[in-house]
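Have a look at this one.
All protein chains of the complex are present and in place, except for one that has been dropped.
After this line comes chain A, so read on.
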Amino acid sequence: MELYKQGAESKIYISFYSDRKVIVKERFSKLYRNQLLDQSIRRERTKAEAKAILKCKQGGIATPVIYLLDLNNCKITMEFINSQTVNDFLNNLKNDKQYNDVELTKLLMEIGAVIGKMHSLGIFHGDLTTSNILRKEDGTLVLIDFGLSHFNPSNEDKAVDLYVLERAFISTHSYFSDLFASIIDGYKHAYGLNVQSIINQFQIVRARGRKRLMFG
């Protein structure tokens, strides 16, 4: 199999599954960590990922189709999404003098909307960065990389998802950092009722970071 990408914790290979182009995501053994710890982490994450991808799909959020789940080897065979990560898309946009603010704002609102919908379905992502959101040519957004996800999140969990995204956004897209507000706007619309309690919690989580006492 041909190595396609190395992500944050796995290797992604290109392969074929009855003529369909697929990717095989392997959470390979990390030699730096203790074996017992390594095995339990890889297994739990693979399981969590498969469950969340399925639940999202059932709720109408675009995620890759899963073809095979091999828990013993921590491998998931899934649909190949012909796409760019939102991370790459934004980085390319930065260099593209012709980009237009209206379209960008629309993209960010849509990102917010997908997350809002995911949360309203009772799914916490856990590693929500722009590298884990794919954008197809036609603009469809596909969520991936659910290894740290779980169901029935508290408001705190949902706020943490937004906080992770915000920091990842600022760390890599500081050009556009003023526009993070558009993601929140999209989120509010999609989440619907009771969204204010999550936004409040998001402010608390942020403030906690800023107030943390540090020395040494």
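Miscellaneous remarks
The rule is simple: contacts are C-beta pairs under 8 Å (C-beta built on N, C-alpha and C of every residue); 3 or more make two chains touch, one makes a residue touch a chain; residues count from 1.
To be clear about the criterion, contacts and distances are computed from a predicted model.
Between the names "Cytoplasmic tRNA 2-thiolation protein 1", "N(6)-L-threonylcarbamoyladenine synthase", "Ubiquitin-conjugating enzyme E2 G2" or "Trm112p-domain-containing protein", the one given in UniProt for the chain missing from this structure view is "N(6)-L-threonylcarbamoyladenine synthase". Note on the undisplayed chain: of the listed residues A:N34, A:N73, A:T140 or A:Q196, the one touching it is A:N34. Per the touch definition above, the residue from A:T46, A:T63 or A:S131 contacting the chain not shown is A:S131. By the touch rule set out above, chain A reaches the unshown chain at residues 6-9, 30-34, 36-37, 40-41, 87, 126-131, 148, 160-161, 163-164, 167-168, 170-172, 174-175, 177, 208-216.
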